[in-house]
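Missing here is one protein chain; the remaining ones are kept as they sit in the complex.
Chain IDs A and B follow the sequence of writing; residue 1 opens each chain.
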Amino acid sequence: MQFMIVVQGGPYTTQASLTALHFARAVLASGHKIYRVFFYHDGVYNGNALIAPPQDEIDLHQTWCALGKEHSLELIVCVASALRRGLLDATEAQRYEKSASNLDPQFTISGLGQLIDGALTADRTMTFGA
Amino acid sequence: MKKLLFVQSKPPHGSLQGQEGLDAILAGSAFVDCAILFSGDGIYQLLSRQHTDALASRDYAATYLALADYGVDQLYCVAADLKQRSLTMADLLLNPTLLDDAGVKALLHGADAILDF
Partner (left out) sequence: MLHTVNKSPDASALRQCLQFISVDDVLVLIEDGVYCGLSGKLCPANAIDSWLEGPSTAYAVLADVEARGLLGRIDPRVVLIDYQQLVSLCVAHPTSKRWS
């Protein structure tokens, strides 16, 4: 089966991202596929490459990146949510004349159409929120 | 064609969930028929006479009035929620269909996917 995973919580503030990560790993370990992981609301903060948690804590950002890289996952960050919260890739940083970009290249900025497409195309949709 | 149900469960302005939920609804309307359930405090999103100037918060409630232009006309709310909040249809911007508990269960089970906000 193909799973669509929607992450609506930022790293650490609530458990949403951590639970979604455990769930994503379990989906793959069960032999299923992940159609897309869509980060919305504060979930976009998971894409922040500047996150530097204490060394004895799980690095949620890096863990998502590693999972995405290992399994070639689409980690999509909603553009409107991202801009509002200051998550910018190089293109958006240039467009809005900001001094820096901070979205990890493992994540891709895209539109809400990716959320809708995922919900309509995947066999199962699971949402983890605040 | 798949049926998408959006559930708005938070009141407006205290968080961005309602506004971003509405953005998702508008995006969804471009793909398929979408239905919206206003559940719990979500019904407050449809309360009329929201004046946002002093707060400098976005007056996104006005966008609900344009939903028909996007082809979104399946709006529902929960009778028990209105009663609990001493609200009537006259207090709302729009006229969602009132559902009893059995109606809500049927709506939830009739959807192919549910997006919660």
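Basically, a contact is a pair of C-beta atoms (placed from the backbone, for glycine too) under 8 Å apart; a residue touches a chain by one contact, two chains touch by 3 or more.
None of these values were measured; they are calculated from a predicted model.
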Residues of chain B (touch criterion as defined above) contacting the omitted chain: 7, 9, 39-40, 80, 101, 104-105, 108-109, 111-114, 116
Contacts of chain A with the absent chain, listed as residue ranges: 1, 3, 14-16, 19, 22-23, 25-27, 29-30, 32, 123-130
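Everything below uses one rule, namely that only the chains that are shown with their structure count from here on.
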Mean-CA-position distance for chain B and chain A (Å): 26
Chain B partner contacts - residues on chain A that touch it in the complex: 6, 40-41, 80-81, 84, 111-113, 115-117, 119-120, 125, 127, 129
Chain B to chain A touching residues, read off their complex: 2, 4, 16-17, 20, 23-24, 27-28, 30-32, 112-116
